[in-house]
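A single protein chain has been removed from this complex, and every other one stays in its place.
For reference, chains read A, B, C, D and E in written order, and residue numbers begin at 1 within each chain.
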């Protein structure tokens, strides 16, 4: 069945990364992904949470927020469970790509603020968040004033952390759902993977629907092809 | 490699359900699952959240909480992101097994309070939560005083919603991790499924580790065998 | 006038203490007191509140909470004035039985979570809280690894802190009110005393009713006989 | 033993009531009681809390607060457990003196704000709160514009609700403790009574001390003599 | 004295308005004003706050927020007094330009989120907020489906509400301070005016400095010339 916007089942939406958009932050990127716009910034602080103090290791955490006017009706400016769930996923995903020991006693906070919401805000946040994080790492210098990047990145810069959504719409597995598809999908899943194709997080299910192992396999195939493509774009932006 | 408590890789811990433990609630069960104890209660209220009012449909929501003395060191009594994330998973899972239209304008709140935490508290909450929910449905009567149960259950009572954890420990896929295993697992995943073996939610990943599609398949095989066994136990308790 | 459950005016309900129920906590007891079930845990932390720091003394504090499904209708999980008032009473009562100077710079938090509410939850919390506290003291060791128990207990272990409710129901003083009695009592009073019969706290009154000095005397007589009996049970459990 | 300010054991401090001090409120009184100053206001609202709606009855509630500069060191402006406990006591005490059915569907909120704290702020709040409440009742008119006062007062205006503190200081029972006495008292008790000498609330105990039934009797004797005197003063102010 | 960026004392920074940036909102504009970027959105809701219900009038309110990465060091996502003060100024200013009676029972919320902060965020918020508000009014239709715009605008669209900052830097009155100037200014003032040159709000002063009436006059002259220029730009964008 053709998709409402003419895309193939395995086709990503248009994607643009504007590196350094929020110039006060240590790293930043404005992600325009189809109709979705997310501003990702990464800020480095020279300390760590209390529970981690004195261990010589760093921390990466994330915050996710939709601006009130990013959706209709207006979203009130209060903490909600959905945002909490999403920011925990972003944080875990980004920590999978960094060596917290090599980071030293620093905390990097990655803020993902949704300016316009048209589906896929959490995967845009992870994918853009990794770019902001990598950009922020470039700003860190050791006591001799030497740049410490890319030491804390666990893998070569060529191997980013990327994320994409997949789902079952009208019975078929499709990639990168926009808002109209997301609202009607029976199953909605987010897949986070490395550029090399290893899985980082698989998170999904359905409100009031179930799915088979075969459907899960079809969704994962779509996702892993797309995260490889996204990783290439992430490397390109930072080059 | 043998497990620290002598179990096989595909073996569940000891399990006991005490139905009706909190007799003031409409439905309740005390779940003792290995060293973990969770009290699940389900309370029926004759209204729905504002956003659902007037649509003739009901709602099921969940709250998850660890008692301060359930773990060491003591857990402070404040809302945290982990609890929010878990209670959203419990709510979505339980809603997959119920016909909210047949429920009528009622809200059922399923409370899962952890009395002792030794791994698998979220899967004990979902599995026990479904029992409490089913028990509470029995207490609902229509205007003629007729029991409306089991109409809201989407499937025959013989087909519950059950959940189990799986993970990669020392390179191997294992079932139903206790706390010592959970602390050392490279990957930790929760699988929610129906008694008939359809998937409801697949949620997991690793802090600082990645996994392959083959490892995911091995974990799912273990999980689906166990949820079938759990569903049999759930039916038995309610019989 | 006979009581609705056949008890005499001076008769306690059935009582069972399960020591060590929440094994992760330093001390714990599950209290089943008639239809009421309260889980009391005591957790030791190696520091004190800021206002007490550096004085070489310890602190004991209490938290009281009713689980949502412990009563009908469901009780929302939010802090309320009644819980605040009760936990302050529990804390003051337990501090009366312990030498905070001998405790050293440690804080013991006694958590009382009500699993099922059928009257007398605050007196069950104090009586069980003292058991959990005494059990936790056994786990404290000094720098030489010697157990410091029972030094911080102000009196021999043979002299616990116990509490019981009394009230005026249908004009008569009665002991240990259950929920149906509590709802109809003109006056409701909680008496906390030592095993030796000294008063620790006397707290009570009526919503919209008054009482005479003679009625107060009758209630205190019932209470002091019962706290002596409860103290014997407390000693027995810890023996 | 003589008291530090030369009073007899059974002697109240100097007392002045300024009726109508906060003229925007329906009823108000500034209470100067020794060195303690409390402003009590009573405000009538034409509705009741949700849980009481539609029952044709009214409600009386109280709030207690210490202004930051009323004590040393400065008290931060945040809700604390002590205030919660005190305002519940004030509310219960005032409700004992009013017929909520005769009040109609109205809520009266009695606010007790401590301007200067020198001991006895809770008993000044109850005693002054009753005056503010009685004054506010005068402002209520029925649909025909007739004053409904004093119908809701359960007893003739000649029989107010008054409160006083008593304690054991240096082994002796004394009345109306000021701050220096309160800080060193072994036992501190608040007694609320009607002008006719019936008890409304008896609340007290010791931090780290115990007391005997005989000491309790001595304190109650002092208190009941004083509340009769206070009731005379309350009637006089309102005359 | 020349300004650090070469501007004349009476010269505005570069200014760009991108109308409709957040397309889900009823009205929106991205304001790039020198190095400052603010996203203003206006959302229409079909009701009014409780205190205004049933009076046939509408309401306009504003919220102001700096994104965490908009400044250095990162700004935590918590409500602060400065934001409260600023959003009240924005709301009052925008209400001065609209006929709330003609608006009908609707609430328009204007959200001003700062993406990059380089001075003048509050004046960019007011100036852009008026554009978003005007754009949102175009989306409102009456029961016959007729556009009700521009009825609620008190003045012809040709007369907007605009705002600009002025200050005393190194002894001289200057217009439109950027962050380096703002940090060193002795006096900092925000002037809100109509296109026709009437004053709406004058708000300002100094931290630890004072100023004369003559200096105030000089600042107001600069401001009123600039708000006329800004009003022309506002009209142009909406044409």
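By our rule, a residue touches a chain if its C-beta (ideal position, glycine included) is under 8 Å from a C-beta of that chain, and two chains touch if they have at least 3 such contacts.
This is a predicted model, so every value here is computed, not measured.
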{"item": "Which displayed chains the hidden chain touches across the whole complex", "value": "D, E"}
{"item": "Chain not shown: contacting residue from D:45, D:147, D:170 or D:232", "value": "D:45"}
{"item": "Omitted-chain contact residue, chosen from D:48, D:117 or D:168", "value": "D:117"}
{"item": "Touch list for chain D against the chain that is not drawn", "value": "21-26, 28, 35, 39, 41-43, 45, 63, 65, 67-74, 77, 109, 111, 113, 115-117"}
{"item": "Residues from chain E at the interface with the omitted partner, ascending", "value": "81-82, 84-85, 87-88, 92-93, 95-96, 100, 154, 189, 192-194, 198-213, 216, 220, 224"}
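Everything below uses one rule, namely that only the chains that are shown with their structure count from here on.
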{"item": "Partner chains that chain C and chain E have in common", "value": "none"}
{"item": "Most widely separated chain from chain C, with each centre as the mean of CA atoms", "value": "E"}
{"item": "Chain copies touching (chain A, chain E) - same or different residues, decided at half shared", "value": "same"}
{"item": "Where chain B and chain D are represented by their mean Cα positions, the distance between them in whole Å", "value": "50"}
{"item": "Centroid spacing, where centroids are CA-atom means, of chain A and chain B in whole angstrom", "value": "28"}
{"item": "Chain contact topology (line, ring, star, complete or other)", "value": "line"}
{"item": "Chain-to-chain touches, reported pairwise for every pair that qualifies", "value": "A-B, A-E, B-C, C-D"}
